[in-house]
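Only one protein chain is missing from this complex, and each of the others stays in its spot.
For clarity, chains are labelled A, B and C in written order, and residue numbers in each chain start from 1.
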Amino acid sequence: VATTAILGLAAVRKGLIPTTGLVTELPALRGAGLIDWDQLVVGGHEVRPGNLADTAAALGLPAELISACRDDLDAAQLRIRPGVLCHSGPAIEELVAEELADEDCTRSFATPSEAIAAIAGDLQDFRQAEGLDHVVVVLLASTEPPTDTAALPESWPELEATLDEPLDDSQGGGTGCPLRAGSLYAIAALDSKNSFVNFTPSLGSSYAALDDLARRRGACHAGRDGKTGETLLKTVLAPLFASRNLEVMSWVGHNILGNADGRVLASPEHKASKLKSKDGALGALLGYEAQTLVSIEYVASLGERKTAWNHVHFRGFLGAPMTLQLTWDGHDSALAAPLVLDLARLVAASAARGETGALGALACFFKEPLGRPIEGHQTQFDALVRHYA
Amino acid sequence: VATTAILGLAAVRKGLIPTTGLVTELPALRGAGLIDWDQLVVGGHEVRPGNLADTAAALGLPAELISACRDDLDAAQLRIRPGVLCHSGPAIEELVAEELADEDCTRSFATPSEAIAAIAGDLQDFRQAEGLDHVVVVLLASTEPPTDTAALPESWPELEATLDEPLDDSQGGGTGCPLRAGSLYAIAALDSKNSFVNFTPSLGSSYAALDDLARRRGACHAGRDGKTGETLLKTVLAPLFASRNLEVMSWVGHNILGNADGRVLASPEHKASKLKSKDGALGALLGYEAQTLVSIEYVASLGERKTAWNHVHFRGFLGAPMTLQLTWDGHDSALAAPLVLDLARLVAASAARGETGALGALACFFKEPLGRPIEGHQTQFDALVRHYA
Amino acid sequence: VATTAILGLAAVRKGLIPTTGLVTELPALRGAGLIDWDQLVVGGHEVRPGNLADTAAALGLPAELISACRDDLDAAQLRIRPGVLCHSGPAIEELVAEELADEDCTRSFATPSEAIAAIAGDLQDFRQAEGLDHVVVVLLASTEPPTDTAALPESWPELEATLDEPLDDSQGGGTGCPLRAGSLYAIAALDSKNSFVNFTPSLGSSYAALDDLARRRGACHAGRDGKTGETLLKTVLAPLFASRNLEVMSWVGHNILGNADGRVLASPEHKASKLKSKDGALGALLGYEAQTLVSIEYVASLGERKTAWNHVHFRGFLGAPMTLQLTWDGHDSALAAPLVLDLARLVAASAARGETGALGALACFFKEPLGRPIEGHQTQFDALVRHYA
Partner (left out) sequence: VATTAILGLAAVRKGLIPTTGLVTELPALRGAGLIDWDQLVVGGHEVRPGNLADTAAALGLPAELISACRDDLDAAQLRIRPGVLCHSGPAIEELVAEELADEDCTRSFATPSEAIAAIAGDLQDFRQAEGLDHVVVVLLASTEPPTDTAALPESWPELEATLDEPLDDSQGGGTGCPLRAGSLYAIAALDSKNSFVNFTPSLGSSYAALDDLARRRGACHAGRDGKTGETLLKTVLAPLFASRNLEVMSWVGHNILGNADGRVLASPEHKASKLKSKDGALGALLGYEAQTLVSIEYVASLGERKTAWNHVHFRGFLGAPMTLQLTWDGHDSALAAPLVLDLARLVAASAARGETGALGALACFFKEPLGRPIEGHQTQFDALVRHYA
C-alpha cells in the first residue's frame, strides 16, 4: 500500500494519472483548502528490505509510471528508516526473517520507552530535515495479533509508567507491557504533537489511554482499519435492507487475497484481529443481530487481487426468503493507497484547525471508526463533506 | 402485486405476520401519525377474471394465511370492478383475450372522457359505500408501451379539450388522444381530488398537464415505477462509487423474471417503457455517463422470482480495473406489495396535510421519482423520514 | 435424507411424482433389469425421536404428498429401530441429548461385538418379517469425526479379535476399539452377507479389514460420501480444464448449509472428515496439485438449502489469468435422496449377480469412490452404464 501510495502521489503531482480514487479530489471537497499534493513529503519506517522501484515493479504497477517517477521514488527511499518490531506476531516476524538477507531493516529495543524514543527521534529528524510543519504517521504495517488491553490502565500517565518495564524476548509477551509496535508508533506520534492514523486492524491508537494522550498533547488521531472492500459494501447495503424493513437472516462473507498482507492473515493469531474488525458493523447498522460469518484466506495466485464473495439471506413481506450475492474483485493496494493520501491531507487540515482526539469526521474511511458510532456509509460521507468542505 | 398487498394487509391486521417489508413500520416512522392499517379499505379495478383467493394460491402465497384471511379476500373481491383498456398495448390485450372465458372484466369506451367518467363514478361509489374520507388510486397494471406526449399540450385545460375526441379502434392510436389507460385512471383520481400513485413504468401522471390538473384540484400524486430490485441496488451502489471517486466504466444489468408482468415485458413495445425507466438513474448519480446496458427477459420457470445479475466494471487509482458483480434473487410481489401499502398510508397523510402536486418526499420508493431530482437512496430515505416523522 | 427418500419412494410408487432425480430411471439404465420400486421395503435405525410424517413436514416437503403417502410413512415408521451410538462424536451426541424427551432412541453397548450383534439381529428380524431376499444397509447418519485406523489390523480376523474389548465411556475412545457406529453397521451388514453403502464422509467400510470381511462373506459394499453438489461440479469441471490444458492455479470452495447435518459439521471434529472428503479429487483429476481451500459453515437460516461458491483461478495461453466462479444453490436432501434409492436398486442387482467387495462401478455416486481411482464424472457415469445396462 505504501509503495502504491508513494508512486501514485508522484504520478499525480506530475500530472501523469487522473485523480481517480482520491476522495479529496471530489468536487465536494475540492474547495476545502486542503494542502496541495506537492506540499506532502513522504518518509517512513519499513521492516522489509528492498527498494521502492523494485517493489512497485513486483506489484505489477505500470512500468512506464515507475520509470517516469524514478526520481521521486529514489528520493522517498532515502527517507525510509528501519522499522520497529515489538510483539509483532509470529507471521510478521517469520516474513521478516525470511526476506532478511545481508541487510537488517528492523530494530528491537529493551523497553517500549526506548522504542518510542527512537521513533520520536526519527520523526523529529524528518521534520527538521524537510522543514515540515507537521507529520502525519499512517500505520500501514501487516496486521498484528489482537492486544489484550483489559489489564492496562485507561489513562496516559498510568500507561506511561508501565513503558519502562523490560520487554521479554518471547513475543507471546508474558511480561512487560503488551503493546505491540503499532501502538508504539502511535505513542511516538501523538506524544510529539504529530498526528496518527491507523489504517490497519491492529490496535494502534484505538484504546482509551492513547486517546487520553492525544487530548493531553492537543494532537489528533484517526482509525481503525481502512474500509476498502467487503466492509465498504456492507456499510452501503445494510442500510438499504434497514430502510426497506427487510430482515437480514444471515450474512456470509468469504475473502481471498494473495499479497503479503494475505500471508500474514493466514496465521490464525493475526487473522483474529482482522475478523473482529470485519464483523462488527452489521448489528449496529441493522439494529438487530443476524448470523454473520466472515472468513479470509490466503490464495497465493491472486497476488494483489482481493476477491470477496458475500451471500446475504433475507426475508421480506409474508416471510418470502430472498438472497443477494455479490462478488467484489478488487486490487487491494489501488483501493487503499489513495485513501492513505486523502487521510494525510485531511488529518493535516484537522491538525491545522486545532482539532484534538479521535477524528470522527473521518469515519467513512474506516471499518471501526474512532470517535463516532458505526453508521451507514452515506451518512458517514455526508458528515465528512460537512466537516471539511 | 395487488393480491399480495391485499392478503398481506389482512394478515398484518389480524397479527398473523410480522411487519417485515413495511417501511412505515420502521421505528423512524412509527410515530408519524399515519392512519392505522384497519382504517384502510381496499377496492380496485381488474381486467383479468379470477378471484383473489385463487390468485393468491396460484402465486404460491402461504396456504394457511389464505385460509385465515379468506373473509377479507372475499370482501375485497366484492369491491373490484372491471378494468378499463385503452391503448394498453398488444401484450396486455393478448393476455386479457387469452384468459377471458365467459366473463369479461374489461370495459372500452368511445372517448377518453367517457372512460374517465366511468372510473370517477366507481371511485365516488366506493367512497360513499365505504364511508371513506379519501381514495388513493395506485396504478399496478402491467407495463404499457411508451406514450408519445411530445404533441400533447402541457396545461390541463388544453389537454382536457382533447379528451372528447373519439378513440380509434386500432390500438396503435393513430387518431384520438394517445393517453393510455394508466393516465386515464390518474385523471379520474386527481380530477375528483383523490390521490394517484403510479407504481409502474407506464406514463401515469408523469406528465406536465396531469401535474397541472393535480395542482388545480389541490390533489397530490407520486411515482414512477416502484424501486424494488436492481434499481434499488443501483441507487445505493452508484453513490458508493461516487463517494470513493472510483470511475464506473460500464454497468451491465440482466434481469430475468417469470410472472405475468414478465410475459408482458417480453413484448418489445412494452419493454421499451421498462428499459427506459431502469436505465436513467446512473448518469445522474455518478455525475458522468458510463456505458450502461439493461436487459430484461421472461423466463417462465421463475414464476414470481426475479433475478438480476449486475456487472460493474470500474477503475481505481493508477487505472487499476476492478469489478463488482451481484445477483439479486427476489420475490417480485413480496418486494412490491408492502411498498404499495406504505404509499397508501403516506399519500393519505400528505393529502390530509394538504400537500399538492408531485410528492418528492416519496422519491425513495420510485425508479423515476416525480418532484425531486434523482438522488442516492440514502439521501432519499433521509428525506422521507424528515418529511413524515 | 432418509425421510425424503422414504416419502419420495412412496410417491414414485403411487405415480404421484415424476422420476426426476433418479439415475436408475434414465433411458440408459431403464432396461437394466433392476428390481421394481415396489419390491423395495424400507426399514432403518434412528437415534433421534420423532415420526416420519412430522419430519417430512418440518423439512418443508410438499404437504399434499405427505398426506397422500401417510400410510406408507406410518408403515415405514413401524420398521424403524433405535440407533446405535458408539464414538459418534460430540456434536451428534449433543444433538441427540437435546432432542431426547421422554423417549430414548439410542442404544449403547459394552463392547463393539455386542453392538454389532444387536444390529445384525435387527437386520435378520427385518428380513424375516418382510420376507426379503437381501438387505442393503445405507449409512445416512450425520458425519462422525475421523477414525484413526493406522493402528488397526488390515485383515478381518485380526480386527474381529479386537471387537470384544470393552468400550470406555468417554467417547474420546482412549481405550477399546476406535471404530465408530458407522463402521459397526457396516460389519453387521457385511458379516450377515447383506450389502453396505456408505453415503457419508464417515469411515464406514472404507478400510481394508472391512473390505476383507466383505470378500470373505461374498458380500459387496460401496461408498464413500454421496456426490451431490460442489464435488459433483468439480469432477465435471476439473476434466474440462485438463482437456484444454488450462492450468488451475487455485480452487476455492465455500459451502454454507442449514440443516441438522450442517449443525454437526459446525463442530471442528466432525468437519475434519467432511473437508478431507471434499478436497481430495482435484489433484487426481488435474494431474498436478493446485492450491485448494474448502470450507463449510453452518448457516441456520438456510434450512435444507446448501449453497456452494467456487472460485477457480486459472491460466491460459501466454499466461493470461482467468476465473470461473460458480454458485450452486441446491436442496440437500432432494439431491441426495434419489441417489440413495438408486444405490439400493443397483447394489441389490450387484448382490444378485454375485459381485463381491467394493463396487467400483458405482463411483459416479461418491466423492471418494471405493474400488476405483478418482476419475472425471462423465467417465464414471459411462462406466456405470456399461456395467449395469
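We adopt the following convention: contacts are C-beta pairs under 8 Å (C-beta built on N, C-alpha and C of every residue); 3 or more make two chains touch, one makes a residue touch a chain.
These numbers come from a predicted model, not from an experiment.
Visitor: Of the residues C:Ala58, C:Leu326 or C:Ala352, which one touches the chain left out of the display?
Guide: C:Leu326
Visitor: If I consider the whole complex, including the chain that's not displayed, which of A:Asn310, A:Thr327 or A:Thr356 touches that chain?
Guide: Answering carefully, the residue with contact to the hidden chain is A:Thr327.
Visitor: Going by the touch rule given at the top, which residues of chain B touch the chain that is not shown?
Guide: These residues of chain B touch the chain that is not shown: 249-250, 252, 254, 256, 291, 293, 295, 297, 299-302, 307, 309, 311, 313, 321, 323, 325, 327, 329.
Visitor: Touching residues of chain C against the unshown chain: what are they?
Guide: Spelled out for chain C, the touching residues are 4, 7-8, 11, 17-23, 25-27, 61-62, 65, 232-233, 236-237, 239-240, 242-247, 287, 315-331, 334-335, 337-338, 364, 376-379, 381.
Rule of thumb we're sticking to: only the chains that are shown with their structure count from here on.
Visitor: Averaging over Cα atoms per chain, report the distance between chain A and chain B in Å.
Guide: 45
Visitor: Which parts of chain C, given as residue numbers and ranges, touch two or more other chains?
Guide: Only 325, 327 qualify.
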